[in-house]
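Working notes, structure below.
For this view, one protein chain was removed and the others were kept in their places.
Chains: A, B, C and D, in written order; residue numbering restarts at 1 for each.
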Amino acid sequence: MISNIDIRMAGLGGQGVVTAAHILGTAVVSAGKHSAVNPFFGAEKRLAPAESYVRMADRPVYDRGEILYPDLIMIFAPEVITMGKSYTMPFYSGLKEKGLVMINSDEPILSEKEQAGLDKLGATLFYIPATKLAMEFAGTELATNMTMLGALCGLVDLVEIDTVIEAVAQRFSGKSKFVASGTTAVLDESIKSKYAKVSLLIEKNTTAITKAYEYTKKLNQSK
Amino acid sequence: MCENKYKVVSGPEGYLPPAASLMGVLLPDEGSALLEGDIVKEEDAMQQIAKKLCNAKNPVIFPGPLILWDWADGVIEKAKLVKKLADVAGAKIIPMPDYRPKYPKINPEVEINPNHPNITIWHNDIDVCIFVGVHCHYANVALKIIRGGTDCYTISLCAEVGHEDAMVSMRDLDVKKLQKLIDIIENEKSS
Amino acid sequence: MSNRIITPVKEFEDLLPQEYKDLVADGPFFAEKGVDDLGTFKEIMEQHPHCAGCGEALGMRLVLAGLPTPQDTLIIGTPGCSFFGLAQTALNYSNTAFGNQNAVASGLKRMLQIRYPDKHKDVVVMVGDGGIADIGLDYTLHSWFRKEKITTIMLDNEVYGNTGGQESGMSKEGKVLNMAPTGKKFPKIPVFELAKTSGCCYVAKVTIASPKKIGKVIRRAILIAREIGPTYVQLFTPCPTNLKFAPDQTLKVAKEAEKDYYPFEEFISDDAAAYLAKVEQAKGDGKS
Amino acid sequence: MNIEQKNVSPEHILFEAPRDKAFITGSEAVAEAVKRANIDMSIAYPITPQSESMHLIGDLYAQGYIKDYYRAENEFAVMAAVHGASLGGGRVFTATSGPGTLRAAEMFPVWAGSRQPIVCGFMCRGISLPPSIQPENIEMTFLLDSGMLMFHAENAQDFFDMILKGYAIAEKPDVHLPVGVFVDGFFTTHTREIVMLPPEDIRLSPYDPKCSPVPAFDMETPPMRVVRDPLLNKSNFISYAANASWHQEILAAAERSKKYINHYMNGLIEVDNPKAKILIAASGTAVAQSREAIRDLQAEGIDVGLIKVKSIRPFPEKEIQAATENAEIIIVPEFNAGGWLAREIKASLDHNSRVISAPRIFGGMPMPKELIVNEVKHAIKKRA
Partner (left out) sequence: MMGVRVAEDKCIGCKICIYACPEPNVIKLTDSKKVTIECIKCKSCLLCVSACPKKALTKDEA
């Protein structure tokens, strides 16, 4: 299992990058390791650029704030790169050598210059059709963050997929109110309203995560 | 017991004497008392109070609002003992009925005010005084002013944790301790 | 009733200064007193440093005599002239910063309701025109919007008194004052009208030339604030020092204002009127 | 709603009760503290990054944990209203951030001057033009001499504990001063991390206004006549002496709080590796960043110690003097442009050329550990 890794997640407001970070951090902590998770500290508006950060380690994590030098970058929407919907330009800036990049896209989207930048760092790149998987298995693109998480766990040995699924259930069970920001709380309600029952939401999300996990697991083995 | 370099002794200390707390005088824990800035046994503090009262030319007790007004259960019992303490010590009683800055001025013959306590002390030539039943903040304000401008020896009998700016400070004063103090004063008187 | 804090312990009763003995024996605590009884009982305000002929001091004196239960009344004020008399008054009085009185009173009233759910604790704001209409207007209005159960009393002397005679929002249009060297350019702020539209259940405008009306109005304002909602009394208390008239003319100035632009007005909401009818009938006094 | 919580001593809730692991944000930690603090009343006005915590406290009110709660018209009104509520003899909580702090600033000396044991959270952020919601703690510099006790939390755990400890300390009869618990906004409020929490079925025993050094403002405590605010009588020398003594008493009360800060917070400062010739002294999030930097420096064989300043007021002058006795270099990283902590430390020390006020990070930027590491190496090179 990999320890001591800093992950930067970038996407569009409303896509659930904050929630994904929360779930991942929760899973890591419940697996007995340390984590600190925070969102990008900005005005939280739908479809505006959004970033969140997950630090995980087998020792206490003190560092906080934006992760400037990530080991792993997850891009939740192609527009982050193609339309510059990001405050971090280029999207891989600060990526450590031999780092890893996951992009939610059905097809390659990088320019030659960007590809060259990644190559120079010796980075590994994966394209994941996360939105497509979300539509297929959860019936909504709002589950993109779930498929991105599932995909991440299939690619990198960070934490058991079951622990992630438990964290998802905990996140949406309503037992403890989740607060990242006022806007996140509102979005939560809108996601829940898409499903008749919370249990159905959790079930759909679990399926989406599992399918994405299997997808990348296969991808990884074939590489 | 615990020796402090800074001594809280009678003034006048001058223009604006420092708060004893800022000079390193610590309030004692439960069961102890403060004597001129040092933490001592309660009994020793009581002995000093008795000695001071018995040798004073004009000892005066200043009962505050907490003991002048029958506002809570238990006040009357304490008040009776404070009265008895005055009788035993041969001390006069000058009350502090409230804390407002009096206009145009207080009558120093009959009362004391925490905002200008010195007027009462100077006017009546008080050389030893006891504060009892005064809210801690107002007692502290008055004790600092007294130490700044008079040579009066100040004693505080506090129901809470006591006062560094008094020369002798008792804490957690209850009926039992008051009675003990009276006994010690009676003893001192008769010896 | 909280008369225990004005009940002396027997051991020290004789030692109390005379004014306290008088307060206990002849004050308005153990026997209810009103404006009508002035001159025959010990008033709760003591000697104060207000100027000779001060309309505000007279206004406060009349208001304080009109309090239905002074032993359960707490007054919040602001810095300014009103501080001087109120600090000498035998009830809890506090000011904090300038203009925040209605916010402080909101917190205080709510906490007293938490701590003493079965008692009426009358929280009264008593401040000048500058405190209410200028620097504190937001806080005044918002306490009314929120329906805080407090009584707000403006001592309207149409000027900043304590700082030395500056124009206030309640000064008369055209009046030459400090900081209005060519005369005030706009009329008095219509706080009375604002009170009516901002949630007050009882609003009255009166001058010190009508002492008995003050007694009636204060009593009503406080009783209604206990049960129904916010109340506001605007009391004209002219300032001889800064409005520059002779101290013996204060009442004349008030009387003329009453005729000219400061007539007695009273507004009462329907629910407040119904409640008032009930209590005044129950009391059998219609005490006015 | 009926909330079943057992009243316990601060010692029990802070030191004895078992704790469970939670993975929560700083904002949630505030609510967890308030839930266990037996608050009578809380008043809120929204401002980023404080809002989330005060929403959660609103939820606590809806659930019955707090007896009254409302949204006031602005921060000055909030601070005035909690003052009024505190005068009335109950326990209150509120919080604000940056511009809200400055808008309300007139009230903080009033709280201190009238000896109200109010606990207020400050989720620090930028205050000036250009407008900024970003983390930095420049607002603390405006409050250093307000008379309040000021604690600076490193993380959500500190934030949780310091609020409860704040009440324990503030309500001591010989202290009875307001407590500001400060965090660097976002870095703590919006960061999710591990926080150890005592059970939620216990809470602090209620505030007892009878032990207050000033009478509760309720017409149930004598005397009737009392002036609670500084004495505004235009008068003479003796009135000024009373006023000055009053102020001294507030300073004295802060001094007395040290005993309780030592007891509840295990010292005004915390020192790691005090024998090191190079020390980093910091407060708030800068401590966390320094810990990461020190880990890297130690790995490179550079011996660096850490002073975490927990209490900003009272300022641990003597403690810092003792802790820096052997230090040759004292690096003070800060999240503000003014460098107020470095100034305070310099004013406390002899040979204060040892103090290096850097890095100073502001405008909301993070403080990568590399910056601190570089500062240390630079200082070593300069000395050699």
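The rule we apply is simple: a residue touches a chain if its C-beta (ideal position, glycine included) is under 8 Å from a C-beta of that chain, and two chains touch if they have at least 3 such contacts.
Predicted model, so just to flag it, every value in this text is computed and none were measured.
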In the complete complex, the chain left out here touches which of the visible ones? C
Using the touch definition up top, pick the residue from C:Gln47, C:Asn178, C:Thr197 or C:Gln281 that touches the left-out chain. C:Gln47
From the listed residues C:Ile114, C:Leu194 or C:Leu251, report the one that touches the chain absent from this view. C:Leu251
Just checking the interface: what residues of chain C touch the absent partner chain? 35, 38-40, 42-48, 50-58, 61-62, 211-212, 240, 247-252
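By our rule, only the chains that are shown with their structure count from here on.
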Could you state the distance in Å from the CA-based centre of chain A to that of chain B? 68
With chain centres defined as C-alpha means, what is the inter-centre distance between chain A and chain D in Å? 34
At which residue positions does chain B touch at least two other chains? 68-69, 71-72, 97-98, 100-101, 103
Chain D residues counted as touching two or more neighbouring chains: 220-227, 233
Which pairs of chains touch each other in this structure? A-D, B-C, B-D, C-D
Under the definition above, what is the set of chain C residues touching chain B in their complex? 4-12, 15-18, 20, 46-49, 84, 87-88, 90
Contact residues on chain B for chain D in the complex? 16, 18-22, 26-27, 65-66, 68-69, 71-72, 97-101, 103, 114-116, 118-119, 135-138, 140-142, 144-145, 148-149, 160-162, 164-165
Where on chain D is chain B touching in the complex? 115, 172-174, 176, 210-215, 220-227, 231, 233, 235, 238-239, 241-242, 244-246, 248-249, 251-253, 255-256, 259
